[in-house]
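Complex shown without one protein chain; remaining protein chains in place.
We call the chains A, B, C, D, E, F, G, H and I, going by the order they appear; numbering starts again at 1 in every chain.
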Amino acid sequence: MITTIVLIQAEPKSIPKTAAALAGIEGVTDVYSVSGEWDLIAMVKVAEYAQIAEIVTEKFPTVPGLVRTTTLTAFRAYSKADLEQAWDLGVD
Amino acid sequence: MITTIVLIQAEPKSIPKTAAALAGIEGVTDVYSVSGEWDLIAMVKVAEYAQIAEIVTEKFPTVPGLVRTTTLTAFRAYSKADLEQAWDLGVD
Amino acid sequence: MITTIVLIQAEPKSIPKTAAALAGIEGVTDVYSVSGEWDLIAMVKVAEYAQIAEIVTEKFPTVPGLVRTTTLTAFRAYSKADLEQAWDLGVD
Amino acid sequence: MITTIVLIQAEPKSIPKTAAALAGIEGVTDVYSVSGEWDLIAMVKVAEYAQIAEIVTEKFPTVPGLVRTTTLTAFRAYSKADLEQAWDLGVD
Amino acid sequence: MITTIVLIQAEPKSIPKTAAALAGIEGVTDVYSVSGEWDLIAMVKVAEYAQIAEIVTEKFPTVPGLVRTTTLTAFRAYSKADLEQAWDLGVD
Amino acid sequence: MITTIVLIQAEPKSIPKTAAALAGIEGVTDVYSVSGEWDLIAMVKVAEYAQIAEIVTEKFPTVPGLVRTTTLTAFRAYSKADLEQAWDLGVD
Amino acid sequence: MITTIVLIQAEPKSIPKTAAALAGIEGVTDVYSVSGEWDLIAMVKVAEYAQIAEIVTEKFPTVPGLVRTTTLTAFRAYSKADLEQAWDLGVD
Amino acid sequence: MITTIVLIQAEPKSIPKTAAALAGIEGVTDVYSVSGEWDLIAMVKVAEYAQIAEIVTEKFPTVPGLVRTTTLTAFRAYSKADLEQAWDLGVD
Amino acid sequence: MITTIVLIQAEPKSIPKTAAALAGIEGVTDVYSVSGEWDLIAMVKVAEYAQIAEIVTEKFPTVPGLVRTTTLTAFRAYSKADLEQAWDLGVD
Partner (left out) sequence: MITTIVLIQAEPKSIPKTAAALAGIEGVTDVYSVSGEWDLIAMVKVAEYAQIAEIVTEKFPTVPGLVRTTTLTAFRAYSKADLEQAWDLGVD
């Protein structure tokens, strides 16, 4: 699966509704309201790379209260297994 | 569980090793190399809020190649169920 | 208690009224008008982590004059006691 | 009392020690490690405005691990009492 | 040919239409929807330097949904041939 | 093919050599020195999404003179054909 | 006296009028139109720290054409006398 | 006289010494340590425009502890007299 | 003569007209449409420093399509003659 992390600024008054609407879109696995400069973070997981365009540039913009997004596509996911392969990093 | 999303800038030459080391830390569920201004994103999930401080301000800084982090704590996770509760948003 | 510091930009003409309204919200302990790029800072203290979402993403946005917020959640509070534990830092 | 809120960037590896040292300085009431772009926030409360210069521009810089600070001086503190004075804001 | 890379922010709801319209302009060879802070990237290739002004400052602004652009003009294109000329860089 | 556009800051003194070295990497189709805040732009085209990670996070950092990169992955490429499908935009 | 320097962005068409209006406010000693990112700089001098709040957060916002301000409160004023006290800095 | 306002970032440990040294330079009338993103503000007043270059680009850089400056030249100074000339702005 | 360089953001649809109008203002010697974050650059040359205020803060804002400006006043102009005076810099 290809993971994409979307940082979202929403209208302050509609954060819960915008979040709930995003969570209803096919391919969106999680939506969090978060601290910091962004209001929401959506996690998108798809089988085919081509599906990202439809979700992020066609479905997301239809959600009321959505102001601005920055999309970070994940190139690779790392796990504990990668750690055993890597050299010893002295992390307790 | 409380989720925290950590945006990470790493030394360009050590991205894979830094990612693998982060993935080995207790509480870290996923580490992705990503497009955009940040190099890595780490997902941290803990039972107790107090655990975040130890992971993010004490364990992460010991990882070689880690340059700068911005931590976004998740206040609430939204799901499809929330969508049924919310009013109809005309999202197909 | 979990502390959250909220940096707030408000409509210039409504800073005092916006500040007074924020101060009336349950969980808000202090509101200051401040120098610098932000107009107001609100201190929020809650017993349960889950309460932050309701205050910051549902109550704050209903306050007239509130334009933009950035929320900083406190992981740990440090006190003089921590200083005695730490190594000698040569601070008079 | 005059309140000053100091946003602090510290060396990642020395955040706990830097925080503890700051907490030991006369006039500093609280130090928090926080999420977001800054690492620490220090709350300073003094009786005389002139004391801020000594604490922020002379004492803070002697603390090991301190990289950069932005100081926000509080002009006024607002409380619930101010709310009763202000017009009804329809905040439950 | 002189290449120009135009970074484009568009109205979220009209990204596909804006992209298609840009692709129809003489001199535009490719238009991509992209991750990150920008929504679209247009590649412009012209024979004469003077043509850039007409495309970027006169044609682009007529495209509906176009919000802001930053234009990067390419001074030189580098190819593998340049690599053989350059000294050995130890790149496998 | 999946296209990725990499914005690159390089050591001022080594721009031509860094560009030539990047052009020699498998998957890199073009490298331009450009005006504006960035020094170089590299165009990467791969058949499989998984190849991007290896090129951008493992090969690029080995190139001497490379300081910082921001990678924009292309979701979709638009062409004149898309224009005929879209509504008439009154663009001569 | 406590000095405060207020950096001001004004509506481009009303800079002279906005400046003249600011100059008429009690406590404002100088107003300059300036080069750079800001349009105006106002110098405020007051006897009591508490007066700053009234001038900056209540009077300034009533001035037509005022868009955004950033207030820098002065902690200490340095003079030539301080120089004699300080060590020799080799400044001719 | 032509007024110039210089925003200064200094080495945190040398703010008082840097301020005192700046205050000793011919043409500098005031130096303040300030809140916010900058550490110091220097006010420079000269009779001839040509003198600014010598003070700001030749004298200032010789002062130890000076890291970065942004210079704002004042085009015009506004006073209460200008207010009487301007239209009534309803400022009490 | 005193030179001032004005960086200008204009309404995308009116760049040519805004540029032509600026070029018609007394004291403006050149207006360029440019690549990068700004749309236009105007070169202003005046005999007396006081003239800058009138041109930049009173004439420019009357030009239709002008959105935002940042003005850079030139302290000194350097020429080849200065090079002969300076030490040998090994520039071929």
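Simple rule for what comes next: contacts are C-beta pairs under 8 Å (C-beta built on N, C-alpha and C of every residue); 3 or more make two chains touch, one makes a residue touch a chain.
Here the structure is a predicted model, which is why all the values come from computation and not from measurement.
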For this session: Please work out which displayed chains the absent chain touches and list them by label.
Result: E, F, G, H, I
Problem set entry | Touch residues of chain G, complete complex, unshown partner | 35-37
Seminar exercise, completed: Across the whole complex, the chain not displayed is touched by chain I residues 3, 5, 16-17, 19-25, 30-36, 38, 41, 59, 62-64, 70-80, 82-83, 85-87, 89-91
For this session: Name, in rising order, the residues on chain F that touch the hidden chain in the full complex.
Result: 12-13, 15-16, 33, 35-37, 39
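As a convention for this text, only the chains that are shown with their structure count from here on.
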Problem set entry | Contact-graph distance - origin chain A, target chain D | 1
Seminar exercise, completed: Distance between the CA centroids of chain G and chain H (whole Å) is 11
For this session: Pull out every residue in chain H that's touching 2 or more other chains.
Result: 16, 33, 35-37, 73, 75-76
Exercise. Which two-chain combinations touch?
Worked result: A-B, A-C, A-D, A-E, A-F, B-C, B-D, B-E, B-F, C-D, C-G, C-H, D-G, D-H, E-F, E-I, F-I, G-H, G-I, H-I
